[in-house]
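Okay, structure first, notes after.
Missing here is one protein chain; the remaining ones are kept as they sit in the complex.
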Amino acid sequence: MNRIIKFIILDILKNKIVLAYTILLAAFSWSAFSLEDGSTKGVLTILNIILLIVPLVSILFATIYIYNSSEFIELLLSQPIHRNKIWLSLFIGLSISLLSAFLIAAGIPLILFAESLVGFMMIVVGCLISTVFIAIAFLSSILSRDKAKGIGISILLWLYFALLFDGLVLFLLFQFSDYPIEKMMVGITASSPIDLARILILLHLNVSAMMGYSGAIFKDFFGSNLGLFIAFMLLICWILFPFLLSLKIFNKKDL
Amino acid sequence: MRVLLFSIFLFSSFIIDAKTLLIGNNYFYKKIKLALNDAVNGDTIIVEKGFYKEGNIVIDKSVFLLGKDFPVLDGEKKFEVLTVKANYVTIKGFIIQHSSYAVLDDPGGIKIYNSSYVTIQNNQLFDNFFGIYIQESKHCIVKDNKISALIKTEQEIGNGVHCWKSDSLQIIGNNISGNRDGIYFEFVTNSIIWRNISCNNLRYGLHFMFSHNDSYITNIFKNNGAGVAVMFTKKVTMMNNTFENNWGDSSYGLLLKDISDSYIATNKFYNNTSGIYIEGSNRLLIEKNIFEANGWGMKIQASCMDNYIEKNNFIGNTFDVSTNGTLVLNTFNENYWDKYEGYDLNKDNVGDVPYHPLSLFSVIVENCPPAMLIYRSFIVTLLDKSEKILPSLTPENFIDNKPLMRAIKL
Partner (left out) sequence: MIELINVSKKFGRLSVLNNINLLFEEGQCVALIGPNGCGKTTLIKSILGMVLPDGGDIIFKEKNIKNDFEYRKNIGYMPQIGRYPENMSIGQVIEMIKNIRQSNNNIDEDLLNQFQLNQMFYKQMRTLSGGTTQKVSATLAFLFNPDVLILDEPTAGLDPLSSEILKEKILKEKQNGKLILITSHLLSELDELVSHLIFMQEGKINFYQSIETLKRETGEDKISKVISKILKQQN
C-alpha cells in the first residue's frame, strides 16, 4: 500500500495545481501577516482561507483527481490488490499532498506570527477541514460515473456548506427567534463541518463577542474540554462517514 | 464677639485637655471599650498589636482610634465590629474582621451613622458582611483601606464601601475585592471616588444610583461580575477610569441608565463584553475614550438622545457600535474607527468619506442574539459588504461624518 501511496503522491506533485495552490496560499498568508498591522487581522484572513478556499480546493482537486485516476484504478484492479487498499491509498495520497500544501503555506506563518494556542488550533482545524472535504469528494465522485456531474455535485456541496447552510441557519434563527433555540443551534452547527471549524477557532479568537447573550451557551459547550473533544470527534466523523460510505460503494462497483 | 471669644476659649481648652489612652496587655486599659468609656472628645486612643474580641464597639465621642502594628478587631460573626455615632472620628491602622451577618440591619466592619468628618484610613477589612457602611453622613473620608471578602453568593455578602444618603464623601485609594458591589452609592451627592481599585466583585465594581454631582476619576474596575452600573443620575463626571475584563452574559464595562448632563472622558474600556451600554440617557459628552478589544465597543439604545460621541478611538472591537432601533438622535463625530476603509486625499487626517459604524450583522445580532453563531461566516461577510454599498436595514443617519485616519494619542 505504501508503494501505491508513494506513486500517487509523486503523481500529484508532478501535477502543477497543488504547487500553484501552495504558492497561492502562502502568498495570501504571508501578505496577510505582513500587511495588516496586528496579527489578529492576519489570523482572520487565514480563517477565511480555511473556511472558503481550503474546502473548495480540497473538494475540487480531489474530485477531479479521482476521475482522472480511473485508468490508474482500473490498472490496479487487475493486479492482486484489495479494493480497500486502492481506495484508501488514493485517499491517503491526496490527503498527504493537500495537507502538506496547507501546512507549508499557512502553517508556517501561523506558527511564526499567531498566538501559539490560536495558531495551533487553526492548523489542526485547517487540516481536519481539508481532509473532510477530500472525503466528501470521494463520496461525490463515486456517486456519479460522469465526470462533469461529479464535479457539479462537489461544487454544490461546497456551496451548501460554505454559504447556503449559514443562510439557512440565519433563516431558522429568525423564524424561531422567540424560542430558546441556542442549545438546538449547537446541535445544528454539528451538521456542517465548516461551522464546526469556524466556531472552534472563534472561541479561541474572538472570545469577547462570543461571550455575549447566547455566546455563553456556545462557550459552555464548545469551550469545555468535553465540548472540544466532541467537536473534534464530530469533525473526524465528517471524515470517516463520507469516506467509509464511498469505500463501501467502491467495493461493490463494477469497473 | 463674646460668642467668638467663648468659642476660642472652649476650643483651646479642648486641645489642652486632650489626652492619649494606651490599650494593650501591658497597659492599664486591656480593652478598647473601657478606654472609650473614659475618653472625652478629642482624646487619642492607641491600640497595641493584639487580638480584640469585644463584641460591638460603639464610638460615640470624637476620638482618634489608632492601631499600632495592625491590631485585630474580631466580630466573631456575631457583632457589628465598629459603630461610629459621633463627628470628628478617625479610625486608622486596624484589621477588622468577621462581622455578623444579617439581612435586616446590614451590619458592617465599620458603620457610620449620621456623622460628619469621620476618617477611615489605612485599615484592612476582611470577611465582613459590609466593609464600610456610611449612612446619612457628611464630609467623611475613606482612604487607603483594603477591603476584601470571601466570594459567596450575592445574598450572603454585602458591599465593600456602601454609602447611602450622604454628602461630600471622599472615597480614595481603596482596594476592594470579593464583595457584592465594590463601591455602592445611593443618594450620595457632591462626592468624589478617586484612585480606587475595585476588582473581582460578584456584581458591580461600582454601583451608583440617584447620586448627583459626583465624580469618579482614575479608578480601575476589573473582572467584576457585571462591570460598573451608573443609573438615574445627573451631572456625573467619569474620567480616566479603566474598565477591564468584565465578561459574560449582560455584563458591561460601564452601564449607563437614565443618566443626563454628564461627562465621560479619557476612560479606557478594554476587553469587555460591552464597553459602554447606554440606555435612556441624554446630553452626555463622551470623548477621548479608548474602546479596545471589546465584543461591542458601545451599545447605544434608541432611547438615548442628544449625546455627543467625539474623538474616541475604536480599536479591535468585534462590533464598534450597535443600537436597537432605527431612530438616531445622537451625534458621532471625529472618532477613529480602525475598520474605516476610506481615504484622505487632502491629508488633513479626516477621512473624505463618511463612515457608517453600524454593521448589518450587529443589527441582526441585536434583534436575534443567537445569530452570533454564524459570526464570521462567508454569508455574514457578504451581507455586510452589500449593506456597506447599499444601506437598507441599518439607519442611514448613523454616521460619523469626520472619521479620523489615525488614532488619537491619549
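Per-chain numbering from 1; labels A and B assigned in written order.
We adopt the following convention: a contact is a pair of C-beta atoms (placed from the backbone, for glycine too) under 8 Å apart; a residue touches a chain by one contact, two chains touch by 3 or more.
Please read all numbers here as calculations on a predicted model, not as lab measurements.
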Touched by the hidden chain, restricted to displayed chains: A
Residue in contact with the excluded chain [from A:W30, A:F72 or A:F232]: A:F72
Positions on chain A contacted by the hidden chain, ascending: 3-4, 7, 11, 14-15, 68-72, 74-83, 252-255
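Here is the rule we go by: only the chains that are shown with their structure count from here on.
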Chain A-chain B separation of Cα centroids, rounded to whole Å: 49
List of chain A residues in touch with chain B within their complex: 38, 40, 44, 47-48, 51-52, 162-163, 166-167, 169-170, 173-174, 177, 181-182, 185, 189, 194-195, 198-199, 202, 206, 208-216, 218
Chain A contact footprint on chain B (complex, rising order): 247-251, 271-274, 293-296, 316, 318-319, 364-365, 367-382
